[in-house]
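My structure is below; once you've seen it, I'll send some questions.
Complex shown without one protein chain; remaining protein chains in place.
Our next item is chain A:
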Amino acid sequence: MSKLLVLCEGPNEKKIVELLLRDNRLLFNTEDLIGLVPYHARQLDSPVVQSALNMYSGPFDIYRIGDTQTDKLRIPGHLKSRIGSISKICTKPELEILLIINENLIHVWQRSGKRPKDFAKKEIQFQRRRYDNSSQFYEEYYGRRIDLLIENLKEYKRTKRHDRDELFLADFIRE
């Protein structure tokens, strides 16, 4: 049976996926993942991904999770026959947009002219901790509020336009 290789562009995308997996809120679970975990890697030549692919020799699909994903995924010849599909799951312009949605600051952010990351660092706090671009912040912010995360992901999908080949994390939420 085919497995999934989940490549997250950054540690925070990885954290969001881990939180959703932990609460079993995705259409796939850790057993579906190669190595039982999502990876922080942009390309298949990342040593940690290579090592996982050396252990698992069957077919797999790839989910790439990140914002712009302008770099093309390079596929080594020996893997071509094992890869079924490659899906882009987009979080553009930046993952922090979820926090901004949750804080109901979309309009303020839009007027600010700032990148979501910079805006969030300036404007968003949780339990007296200012947003610092760390995975720990996401753990504290959403860790016990998965329903809120899912609400934010859905709202993000409702308000955001993606290119035709780009999917949303909300598309993978188990209903």
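By definition in this document, contacts are C-beta pairs under 8 Å (C-beta built on N, C-alpha and C of every residue); 3 or more make two chains touch, one makes a residue touch a chain; residues count from 1.
To be clear about the criterion, contacts and distances are computed from a predicted model.
Q: Which one, "ATPase AAA-type core domain-containing protein", "Multicomponent K+:H+ antiporter subunit G", "Electron transfer flavoprotein subunit beta" or "Peptidoglycan-associated lipoprotein", is the UniProt name for the chain you do not see?
A: "ATPase AAA-type core domain-containing protein"
Q: Quickly run down the residues of chain A that touch the omitted chain.
A: Output for chain A: 35-36, 53-58, 78.
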